[in-house]
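Every protein chain but one is kept in place in this view of the complex.
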Amino acid sequence: MVERIGSGGLQREAILAALRRQSAQADAVREASAEIAGGAAAGKAGEAGVPAFAQTLEQGLRAVDAEVRAAERLPEDMALGRVEDFAEVAARVKRADLSFKFAMEIRNKLIDAYREVMRMQI
Amino acid sequence: MSGIEKLFSGMRASSTGLAAERVRMDVIAENIANAQTTRTPEGGPYRRKIVRFEPLLLEAAGRPFETLGVRPSAVEADRLTPFGILHEPGHPDADARGFVRYPNVNTVMEMTDLITAMRAYEANLAVQQGFFQMAERALQLAR
Partner (left out) sequence: MEAIGRETELLFQLLRATSLRAQVIAGNVANQNTPGYTRRTVHFEEKLREALLAGRGGELGVEPEIALDKATPARPDGNNVTLEVELNAMRENRLLYEAYTTILGGHYELLRSSIKDGN
């Protein structure tokens, strides 16, 4: 009996599960973005949405910080033999990069929201 | 195996295979070259040489069967295969009764072993190249 990889649709099920998680993640990013924009608008109108906005922002910045740290730990992890695969190396770099871009978008939205508020008060 | 070598353990395993087959090919070449050597400096005909291979095992707690490759553990004389004996009274190395002992090298078998070794060498090379391709593909993710 010879082992056959991929027989019986084992791979396909695993791949489908991974794809489902992937699209859920993309939705989460979009929702977070919308939430921030919505929070900024609520802040402008002086509603109770302002603390929610600050909270979302804080969570977002923590997440970015975590990813950047994971990327900084990468050389050390490699030297200690904790990294077994090149895909992990590339993925951690990419994740830090995306997190940084996300933080930039948040910053831009903050600036836009601030300008809106300033314009209102005049 | 520790440190950064973990990333390369597959490539290293293939390297050991390449090195081991090279040793085997060298030994086969020496056997073939000496197939007719009836007298060596040590006295007596040339004795066929064989290579012993052993797997390199990791022996880590969580992975009892993990192989890191192969190593040629010894190159030794084949003492099991008998010398060929021919009756050649005029031969300079003939004994008192006119018999000459010839090396226990069967050239046809050596050639077969050589082909096996070459196939194995090329297979290890293909596997090693596969690792390079996988690593390159994986690193593209970061771009």
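In this document, chain identifiers A and B correspond to the written order of the chains, with residue numbering beginning at 1 in each.
Here, a contact is a pair of C-beta atoms (placed from the backbone, for glycine too) under 8 Å apart; a residue touches a chain by one contact, two chains touch by 3 or more.
This structure is a prediction, so every number in the text was calculated from the model and none was measured.
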item: Where the unshown chain meets chain A, residue by residue; value: 1-6, 10-11, 13-15, 17-19, 21-26, 28-34, 37, 56, 59-60, 63, 66-67, 84-85, 87-88, 91, 94-95, 98-99, 101-102, 105, 109
item: Residues of chain B (touch criterion as defined above) contacting the omitted chain; value: 9-11, 13-14, 16-17, 20-21, 24, 53-55, 63-70, 116-117, 119-120, 123-124, 126-128, 130-131, 133-134, 137-138, 140-141
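Going forward, only the chains that are shown with their structure count from here on.
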item: Geometric centre distance via CA averages, chain B-chain A, whole Å; value: 53
item: Sites on chain A touched by chain B in the complex; value: 78-81, 83-87, 89-91, 93-94, 97
item: Chain A partner contacts - residues on chain B that touch it in the complex; value: 1-7, 134-135, 138-142
